[in-house]
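Could you have a look at this structure, given as structure tokens, before my questions?
Removed from the display is one protein chain of the complex; every other protein chain stays in position.
Let's turn to subunit A:
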């Protein structure tokens, strides 16, 4: 991302140009995400024209009843859920990478997704409820609770004296293996039927999306994103290293706790509703970092939008790859994201991490 600017420009002008370019990139990604959302709604078994779909989105009352129902009850929830989950996972990944100073940190590698799987398995296989609740929500709530337990464990370890961020990451990885093992035990004893259900859950799927679920995921975003934005300069400063961040006046311990809990909340909510979707939380922030750097004012929204766009594209691909078959998105994310990501890191001269 080295830009050769005319040498007559002052460093201030070049800085302002750079910021304008960042805002343009943000705007372009936002437009692409919107296009992808519409394309997502327009894709499906019933062949409707783009005009009909747009008409049904904008004014559902005038549109033919069949299209309006398909768009508003089936396709739009799935498409919007893709956007919201993508935003949640990528933002959570971006902030986990920031506070743990580790390019590999994301909800997946920190064991939060594995913990969620275990929670879901408790509900599906054993019917164990961690909280008295209606059975349809059991899986979701168990997954959420276990995900939060995992992040609290990581946080508790970090409270011990002299624990570095590397220890926190290793703790997360240990948790991932632990929960995978306990999940394995449950899978071993599970009946064939519940095993199938569990595997389907853990592959990650948007098909269970509904407006109320979208509402909850959006609520989690609305709670956490302002906190991230408010802590923006502190998070940017944290990337200068703990010591320098403290010298700059950042209460590093408190910041790390707040942001860890918030990003866990985001990840746990998303995973609880759609199951395990890896890769987005890792790749979204990396692409954002390559495009706009790590100034949180643009890095965070860029991560969220990149995650949303990737998730939305994935949703389209999962419908069209095999016509008539809706593949679990969790499988597709890696398939679609990986080649793109690899080509980016190989092409980019920017030092992604050091």
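Simple rule for what comes next: contacts are C-beta pairs under 8 Å (C-beta built on N, C-alpha and C of every residue); 3 or more make two chains touch, one makes a residue touch a chain; residues count from 1.
To be clear about the criterion, contacts and distances are computed from a predicted model.
Enquirer: For the chain omitted from this view, which of "Cu+-exporting ATPase", "L-lactate dehydrogenase complex protein LldG", "Sulfite reductase" or "Ferrichrome ABC transporter" is its UniProt protein name?
Expert: For the chain missing from the view, the UniProt record says "Ferrichrome ABC transporter".
Enquirer: Touch as defined at the start, partner being the missing chain; which of A:237, A:271, A:305 or A:336 qualifies?
Expert: Touches the omitted chain: A:237.
Enquirer: Of the residues in subunit A, which ones touch the absent chain?
Expert: Touching the chain left out of view, subunit A contributes residues 1-3, 5, 10-12, 14-15, 18, 233, 236-237, 239-241, 243-244, 246-251, 289-290, 293-295, 350-354.
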